[in-house]
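Of the protein chains in this complex, all but one are displayed in their positions.
All chains are identified by letter, namely A and B, in their written order; residue positions are counted from 1 within each chain.
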Amino acid sequence: MKRKITAGAMVAALALPLTLAACSGGDSGGGSDDATANADGKTLTIWDYESDDSAMGQAWAKAIEIFKQKHPGVTVKTESQTFEQIQKNAKIILTGDDVPDVMEYNKGNATAGQLASQGLLTPLTDVAKDRGWDKKVTGSIATTAQYDENGLMGSGDWYGIPNYGEYVTVYYNAAMFKKYGVAVPTTLDEFTAALAKFKAAGVTPLNPAGAEYPLGQLWYQLALTKADRSWIDDYQLFKNDVDWHGEQLTSATDTISDWTKKGYIPKNSAGLTAEDMGTSFISGKYPIMVSGSWWFGRLVNEAKFDWGQFQFPGSNFALGSSGNLWVVPQNAKNKGLAEDFIDITLSDEVQNILGQKGGLPIAGDASTITDAKTKTFTEQFQKLVSDDSLAFYPDWPVAGFYDQIVSALQSVVNGSKSTDDVLSQLQKQYESGKDDLLNG
Amino acid sequence: MATATETLPGTTPTLTDGPGERRGRDRFHRGPLRWVLLVVAVIVGLLMISPFVIMLLNAFKSPDDYSAHGPLSWPTEFYTHGLKVFWDRVDFPVKLWNSIWTSGLVAIFGVALSLLSAFAIGIGRVKGRLWIVGIFLLANMLPQEVLVYPLFRMMQNIGLNNSGWSIVLIFTVIQAAFGTYLLSSVLGTFPRALLEAASLDGANRWQILWRVVFPVVRPTLSVLLIFFFIWTWNEFFIPLVMLTTNDTQTVPIALASLQGDRMLDVPTLNAGTLVSLIPTLLFFLFFQRTLTRGITAGAVK
Partner (left out) sequence: MSSAPATLPPQDSTAPTTARRAARRGSGRRRWVPSTYWLYLIPGLAAFVAIIGIPFVLNIWYSLHKWRGGITKMTWVGLDNYADLMHDDQFWQSFRNSVWMIIAMVIIPTLIGLLLASLLFDYIGKHFSGRVASFLRATYYLPQILPVAVAGILWNWILNAQTGALNQILKTLGMHNPPDWLGNPSTALPSVMLVLIWIQIGYPTVIFMSALQRVDPELYEAAELDGANWWARFRAITMPQIKPETFVITLTCTIAALKVFGPIYVLTRGGPEGSTLVPSYYSYLNFFDKSKVGYGAAVATVLTVIIIVVASVIQLLQNRSARKEERGA
């Protein structure tokens, strides 16, 4: 008996320190963002997850070089992170003390918005005005830089600074178009006719991946053919209610269903991943791929046929947004240095490198780009930006919507649910998520 | 007749009977049946490793070859550039070392901790042992999301954040929970006679643990060593949260860095996985030898 009590006491004694450690964790790392911002140290820690040989990686390497010249006594530490690590764990890691000074982070309500509303990021509104970032980052690109207290993008303080962009386009296999006598379509009808022509010749034209983002992006693009800016604002920014059985979404869903029945979209694409879709295009099996600028570099390297891109016809809008954001954690110790670095990445010199490497800069001069494909690629984007035609992505408004859209569209391709049912299902999830977001 | 018979699979127990008579009375007749069974076992083995064959095919394939011809094609050339780039970029040797030492320590500490606790529970039959085992099992039952926030805070407050030691500490406990459960179940059926005999000989508890119990459960301990090493090696989620800089990260995190926001570098992932499998496979092969060299209760007598 006595021994058991002693033993129990020993257990408690050993466990006690750790217990205290866990429980007292709540308020550690109180970030004082006032005067200490100027008491910067001698290091700048940067976290990013772009590969070194990507356009971003190369441009940022140059930015670091420039930074070192401007700040000779400062050591720059870069940590190459895993996308998943940052994406999922930022909200845990940033509560601590050991945080970077500037970090690449994903844009949107579900990611940067959440961090912002949790108070984990430093507001950069004043700095943005002082340094003129708000002149370089405008329109739809700026939408993803600002978040309100609910974490909704489009208004409020500036929390993240983008320095490049992304958008969705239509890649096509020019060799196959030539072989089957199909012209590059300029209207939606011509596009549909092109699909029919391929199908009649025995070639399935599209292969959108149903298990990941591509099918949802195609669907949204189709909705955009009937949308205007106010519809997009309603959908993305909750300005008004969205009619889930309205023309835009109904026609988009019907079209997907129709195209599957006609064989333009393979019936067995519901389980396909984006990687499968990409490799099937690169191997020359499918002539058309509707997907994003992130494929560009890979196509340049790996596609062995004559290929090109055109904007999705019949639509004033395209999917796209700013690229990933630079954010400064609230608990960062060298905020001044961080801001200098961000400024450098927005400078002409760095932006032009981004452009040349196919990284879609948001500032800089497209005419300095020498490669023809890259030039078309960049100019198409810049036109979308200047026309304010970027419409973001379908899963952005509500947290967890990505999986819902995937599931819903799989039902469409598999033919297991009607358009009405699918839209009602999505509406329910959209409304519930919106409620969660707006009402805390 | 207490011939120490080691149960090496492969040695039929030698008794005073002649070999001929022994064989004749075997469970199955010699001849075709044993070959049939061997073929069955081999087929199962082939089915189990067929996905690995595909992995091998793609580990040394260049990206354009992979995109153009798909995963099932024979590579057009032996391509190692991707692996080399990856190796340098994530500083793979550092990651390998981090994985090796953290998994190794967890395996050793975990087994030791399990043995101590299981000794008390299985042999000592402490009161309330059912509840204690149940509590230990809780470690296994909790989904990892539950643990992550509090553990992160805890590690930070004791200064172990971003250190491999946090991984060692956490996973020693988690794995030992399983180990305690398995060992205590096994020790629960430990032959009392042996314990009594040792105690009669004047051995105290500590000596009994090491001289009587330990040799008998060595096969189980080997199994635990292997499991703990491999399970810790492949742990992804908690290390992802705890280890934030490149010098402390482990192999699974490095492999995950090949998965970007939307793009995945598949051939390099295959090559990287292949390299990552080698230490775990070596560990397994080394320790499974000890599995076949266990000494049974009979021999100890």
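Following the convention adopted for this analysis, contacts are C-beta pairs under 8 Å (C-beta built on N, C-alpha and C of every residue); 3 or more make two chains touch, one makes a residue touch a chain.
Only a predicted model underlies this, so the values are computations on that prediction, with no experimental measurement involved.
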_Residue, one of A:T45, A:Q248, A:S269 or A:S293, that touches the chain absent here_ = A:S269
*Using the touch definition up top, pick the residue from B:A68, B:L105 or B:V133 that touches the left-out chain.*
B:V133
*Hey, which of A:K91, A:K197 or A:K226 is the one touching the hidden chain?*
A:K91
*For chain A, enumerate the residues touching the unshown chain of the complex.*
1, 3-4, 7, 10-15, 18-19, 22-23, 88, 91-92, 94-95, 110, 114-115, 117-120, 207, 210-211, 266-273, 276, 279-280, 399-400, 402-403, 406-407, 410-411, 413-414, 416-417, 433, 436, 440
_Contact footprint on chain B, counting only the chain that is left out_ = 5, 7-13, 15, 25, 27-28, 30, 34, 37-38, 40-42, 44-46, 48-52, 54-55, 58, 70-72, 113-114, 116-117, 119-121, 123-127, 130, 132-143, 145-147, 149-151, 154, 169-170, 172-174, 176-178, 180-182, 185-186, 188-189, 191-194, 196-197, 199-201, 205, 209, 216-217, 219-220, 222-223, 226, 230, 234, 236, 252, 255-256, 259, 266, 269-270, 273, 276-277, 280-281, 284-285, 288-289, 291-292, 294, 296-298, 300-301
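FYI, only the chains that are shown with their structure count from here on.
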*Give, as an integer number of Å, the spacing between the C-alpha centres of chain B and chain A.*
39
*Can you check the complex and tell me which residues of chain B touch chain A?*
63-64, 66-70, 85, 89-90, 127, 148-154, 156-158, 161-162, 240-241, 244-246, 253-254, 256-257, 259-264, 266
*In the complex, go through chain A and note every residue touching chain B.*
4, 17-18, 20-22, 24-26, 28, 49-53, 79-85, 87-89, 92-93, 96-98, 106, 213, 274-275, 278-279, 282-284, 292, 294-295, 298, 301-304, 324
